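Take a look at this one; I'll ask things after.
Note that one protein chain is taken out, while the other chains of the complex remain in position.
Chain nomenclature is as follows: A, B and C, assigned in order of appearance, with residue numbering initiated at 1 for each chain independently.
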């Protein structure tokens, strides 16, 4: 067995997403025949103690409380950014300047202009980039996309997408970074997934009309007073795809009872597909070509037919979990670095989502439809 | 057992809905303790032969090919109109002029101005009216409305409503009356149900932003040529309720695979309700008051707890069918005629829906939000 | 329109099932092109007052407190028995002796020997009979049966049937007639439906092994003491069909939360069907002939493709209710009386179910498999 080149990872941030990325890095090599051997070189967190603790728990070779140390290590090839959103830009630009590939959690930046600056820098430097829209890594979505592309649904006519959760329901919960304008609100935080899925399946959105609403207008500031909230709790939009199909997108973090309603329904002239992240190992397919009297939505269960599911389990019915999606994300990025395939979701794609988020909000404020082109 | 006063029915139209109304008239007395004995007096259809055939099949005492004969019969108390939409206005106004109560299938009229004219005439004449929004007669909807009114969901924050079917999917199907501007399109035809359910549950909508789309722009005219289609195949809208809650409504008759996706999801600060007409004997309820670790949407099955289900079956789990909803509709109208309760869904309410339909379309054309007040 | 012969109905019993039968008699003529005009001639209940009240509410021409009066009326053609189970035999035999057709609620009798006596009497007299296994009247079951018969599932290999409800869960509820040995227990009362469905779909069961359990061994007698309960609360059985397929049946009236879990799953070499009465307007079908990667259980919704659904609604998605099943039952019986088709579920079939019930219990007591032949 020939030895593979090494690819060193430098991770910034060790919270929920930092941990999820490490799951990806450690399970991807067991699942895929990757083009590189992954080496967890160095992890950065805000204090020496936190960094050292994360080093041990996550399995890195070394630790630092200064993320800039990662840039100096020539054995680090990928800078993996899972820090708070507001820091993404500075870190990514520094990593690009150091000639590193960059893997950045979503959202890429808090402003689309920043996202574009990062995109142009990466493209100029010739480094590879990846933004963490992990739900797109689901084999059932890849299968859905392929079915649509193959014309199995006929001409696509309408789309309904939603990403709803309930983690902001309690109005007595104190003001936090997600309530800040830099945090972005429901559309930026979770609706961005719905936008990404819509474009992943049906291609670019070229026109939007938004309605973004702040339901909980103020929250306790934690010091006995109240603080005004300016971001959206829910945001709805009409969208038109370049293909001519139309649809709607809803982002909602006040959807009591919903833990992960990342759902879509796509209707074509010959078939339809329905999906819910609540049961993300299933895809529901209706075909007008089925025999009369026996048509109905088929509950297709994830199986080796739906690559790369078979890499995880050789038999159907076993199911992937959230962390497995991260392994697929990692494998896609490594393939892109090796030049084996295009970047699955690079900074330019991340910029595209951020631009849509901003357009929807602006459309809402101005109460008019906006074209994507020219923005 | 004291004898009840008689209430004579004169039916115009004997198609799908005419038959459904007769189901209502014949089963309502077996189910409810009605204030009247119903007498099926006379049925009108376009030819003597059709009328006579319907008389026998539906159980009427007499038949006519001239609907105006119904107005002359003093033993007829209710004129029941299930004829094509374009005829509703003339027939209803004549019935009102003759002092009859009027039961009219939806939509009340093809123009809201006509609907208002009919409303004012009925109110001036003091006759009772009913428009056939049958889905509102579901006991589970009444229960949902009561839960919301009682505050069991807390403050209502968002709403998602849809009415989608697939009966217009085939673009090779010839142009018919539903494709005509007087037929009204997807929003008027089926989306009106979604609007009615939204207002039934959450109260009046006071502002709308619409997006109505004609997907199939022309259809075979049946004579070898093509005919331009001007009505909407799908229509989406943002809505704001007078309560301050916001929501969305979708009407879609190109939703391949959907036979009766009349669904809603309503999210409040303390709970949520989800419903689908596809399984209309169920209501799904989530409550934050359930014990931690054990919260989840509860699938509540229709039961005697949900009046008037118990009138049909004394035990849970037996389920109502579509025609049973018509019996409930009939019972409600008869109670209103007897003065026992307000009209469940009178001409003024029917006008309100028609006005919303028109506002959504106008909003779509003008690409701007419109207030309901003043229209 | 030619006039039809009249068929007079004499109803005994006016409870839940009596009312449901009247729903059937009144809606069947609106739905079907029946061979007869139905006349609700006379209703019998235990007191003159109850009988008269039922007459008015249910729409009968006359009333009596002596059910034998029905036998004397030459205009009564069908004696419809919905009285307590223990009275079925006497009433049916008297009706048969009077030359009447007999429509009897299930169970036909409390002992299979009685059921056989009734069967032989009816056959000797040449009258038509019907036992009220209403769930068999579901169009989706007829469709399932036809699919199986047509070989669409290939060779049938296994079957799982259950009828579970929760109406006997509360052990503090007082002893009633259903707890009595003549009432029959969970298997006779509700499991009989599961047996009937199994044989309806797959043909005769020829061997059984039972396990019947009395969970709540005593109940309050209503007078301050306790009374021993001897019937089964739940009963499980292994069954072998004459076709060679094997299966299991469960009857359970202690299934907390279940209101109508009348479910089956049937697995063949090329496909499978799953059904739940909880959603009885659906049938779930899996076919190995679907394309690889796209196989899955299809949720088929009741539609005009599934006769006689189209008699009730011309469009899919509207759904039948429990009372509609009774209309189908009535129509089938009238067709049989007119000689248009075999009796859908006659006394001999009812005997067959009762025999299976007794065999399962005996097998349970003796702890051995029993052949149906010879019993």
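Methods note: a residue touches a chain if its C-beta (ideal position, glycine included) is under 8 Å from a C-beta of that chain, and two chains touch if they have at least 3 such contacts.
Quick caveat, the model's predicted, so the values are computed rather than measured.
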Which of A:45, A:165, A:250 or A:358 sits in contact with the chain that's absent? A:165
Can you tell me which of B:4, B:65, B:145 or B:295 touches the chain that was removed from the display? B:295
So which of B:55, B:100, B:262 or B:306 would be touching the chain we can't see? B:306
One chain isn't shown here. Among A:145, A:207, A:279 or A:362, which residue touches it? A:279
Touch criterion as defined above, residue of C:268, C:332 or C:352 at the omitted chain: C:268
Would you write out the residues of chain C that touch the absent chain, in ascending order? 153, 157-158, 160, 162, 166, 169, 171, 209, 211, 213, 215, 233-234, 236, 238, 246, 248, 250, 252, 254-258, 265, 267-272, 286, 288, 295-297, 367-369
Contact set of chain A toward the excluded chain (per top definition): 1, 16, 19-20, 22-23, 26-27, 29-31, 33, 52-53, 55-59, 165, 167, 258-260, 277-280, 301, 303, 312-324
Omitted-chain footprint on chain B covers residues 143, 147, 282, 284-285, 290, 292-301, 303, 305-306
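The working rule: only the chains that are shown with their structure count from here on.
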Could you work out how far the Cα centre of chain A sits from that of chain B, in whole Å? 42
Which integer distance in Å separates the CA centroid of chain A from that of chain C? 54
Chain C residues counted as touching two or more neighbouring chains: 301, 303
